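Note that this complex is displayed minus one protein chain, with the remaining chains in position.
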Amino acid sequence: MDKNTDIGAINSRAQLATIHKYLEIGRKEGAEMYESSCPLPGKGFWCRPTLFTNVAQSNRIAQEEIFGPVLAILTFRTDDEVIEKANNSPYGLSAGVWTDKGSKIFNMTKRMRAGVVWANTFNKFDPSSPFGGYKESGKRRGITWVECVFEFGLNLLNLLNILNLLNERDGQINKKVFSHHK
Amino acid sequence: MDKSIKKSSLTISENGLEKKTSGKRLEVLKTYKIYIGGQFPRTESGRYYVPVNAVGKKLANVCLSSRKDFRDAVVSARGAFSGWSGRAAFNRGQVLYRMAEMLEGRKAQFIEELTQQDASKAKAEKEVNLAIDRLIYYAGWCDKYQQIFSAVNPVASSHFNFSVPEPTGVVSIVAPQNDSLLGLVSVIAPVITGGCTCVVLASETKPLCSVTFSEVLNSSDLPGGVVNILTGKPSELASWFVDHMDVNATIYCEKDSSVKKMMREKSALNLKRIIFYDKVNWYTEEGQSPYFIMDTQEIKTTWHPVENIAGAGGGY
Partner (left out) sequence: MATGSPKIFSHLSNGQPGFSLSPRIDQVGVEERASRFTKRSIKKESKLNGLKLVLNMIDLTTLEGKDTDGKVKQLCYKAMHPHDALPDIPTVAAICVYPSMVKIARKALGDSGIKVASVATAFPSGQAPKDVKIRDTKYAVNEGADEVDMVISRGKFHSGEYNYVFDEIAAIKEACGDARLKVILETGELGTFDKVRRASDIAMHAGADFIKTSTGKIQPAATMPVTLVMLEAIRDFYYKTGKMIGMKPAGGISKSKLALHYLVMVKETLGEDWLNNEWFRFGASSLANDVLMQIVKEKTGVYQAANYFSVD
């Protein structure tokens, strides 16, 4: 991919259709949509970077995962409110917080129920850093991946979790100081 | 006139009531109730069962908890989670230590109950002693496991990156059937050490100690709702234990393969973590380990930028 690329193409026609479906839902739900005016290449599955404002927690574009270059922006008034909203989800893979004060950042990151929290940065990865989620995004860490595959077969959701698991195991803390029962 | 009354001429008992000539005193039997949110309610279902020991002696009337008792218990456990996990780790250690102290104080009663449930005197004593020691063991871990299992990760970019274990939330536990006190303590202790709260189904056949243990919990400084103990049948309740969407993890301690299969299947639907302790011997060293704490922990990794002041370079 060209080094100058910020946002690439969507991986399939089907996924592009899904994204467009959500853009339509977002509009219908009364959210305000902002779209980049950038030109799109003629060939391939492209979607402009898109923002939604005036979104409520109960909007589908806030509840469901779009998997596209689409950001739904929700507003909040107090720290407690933003934490409540951030945690108001069955998932908990990753989260991000942008704010000024160090002590506030760590208060926020501590209260967020997510496996990875980026503070004043986003979407950073490193082989030495564990990656895995809380709640439904983090099922069954700690069992061997072989066991996991046998147990769940080809259930795609779980397959995703297995991938997470593999990642995790690479980065997982491995202090075998104590004898374990397994 | 002689006003003195000879004691021996009266048939008055010590408490002033007339003594019946025959019969012994009718013993007051303890009612075994369940423990939810720091209270001792009877089961909402109004159902009871009577476990018997090996020689056929009826042990007690014990609550046969329903799924609604479980539901109520989960509400209590969820309510208690924020406060308990938010406590200082050192304070949680103090509370666990207090639990051990209270258990020590009621040792005789536990030994008595264990012997009623077919244990020999020596074995009962050993089980109670080990249960106390196990609480002390985990009391010590409360403010230590997080340091041991945390890490600062050496990422390549200019970020401070660290990972810390945090409690997963509400844990439902089907406790071991046989080691009705030691097993119970051994599964509860690591869960609450890590800041989780739990709903526990005690041994069906040997429930006496579990109910008395909840009295121990209630008289120690453990906040109501952190540990909730139900009595009843795993065959009836186990599926609810793993079905409930507001339970983050389920621990199962028996070998029943059909239950394990059911749990695997149901947990695949709601993506709940399930943990099997069916091969653990609670009497040995393998029955205690900080890894038991880690079974109900999540790992949170935080990334924070590290500013590289112009001209200062990155080295020492």
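In this document, chain identifiers A and B correspond to the written order of the chains, with residue numbering beginning at 1 in each.
The rule is short, and it goes like this: a residue touches a chain if its C-beta (ideal position, glycine included) is under 8 Å from a C-beta of that chain, and two chains touch if they have at least 3 such contacts.
Keep in mind that what you see is a predicted model, and the values were worked out from it rather than measured.
Novice: What are the shown chains that the omitted chain is in contact with?
Specialist: The omitted chain makes contact with A, B across the full complex.
Novice: For the chain left off this view, which of A:Q15, A:N87, A:N107 or A:N120 is in contact with it?
Specialist: Touching the chain that is not displayed is residue A:N87.
Novice: Of the listed residues A:K43, A:R77 or A:K101, which contacts the missing chain in the full complex?
Specialist: In the full complex, the listed residue that touches the missing chain is A:R77.
Novice: Could I get the residues of chain A that touch the absent chain, sorted low to high?
Specialist: Touching the missing chain: residues 29-30, 54, 56-60, 62-63, 74-75, 77-78, 84-85, 87-90, 135.
Novice: Which chain B residues would touch the chain omitted from the figure, given the whole complex?
Specialist: 71, 74, 78, 240, 243-246, 270
Definition applied: only the chains that are shown with their structure count from here on.
Novice: Mind checking the centre-to-centre distance between chain A and chain B? Centres are C-alpha means, answer in whole Å.
Specialist: Here the centre of chain B sits 35 Å away from the centre of chain A.
Novice: What residues of chain A sit close enough to touch chain B in their complex?
Specialist: By the definition above, chain A touches chain B via 92, 105-106, 109, 112-121, 124, 126, 128-132, 134-136, 138-142, 151-152, 155, 157-158, 161, 168, 171-173, 175, 177-182.
Novice: What residues on chain B touch chain A, complex-wise?
Specialist: By the definition above, chain B touches chain A via 148-151, 153-157, 159, 161, 163, 168, 248, 264, 267-268, 270-274, 277, 279-280, 285-287, 289-292, 294-295, 298-305.
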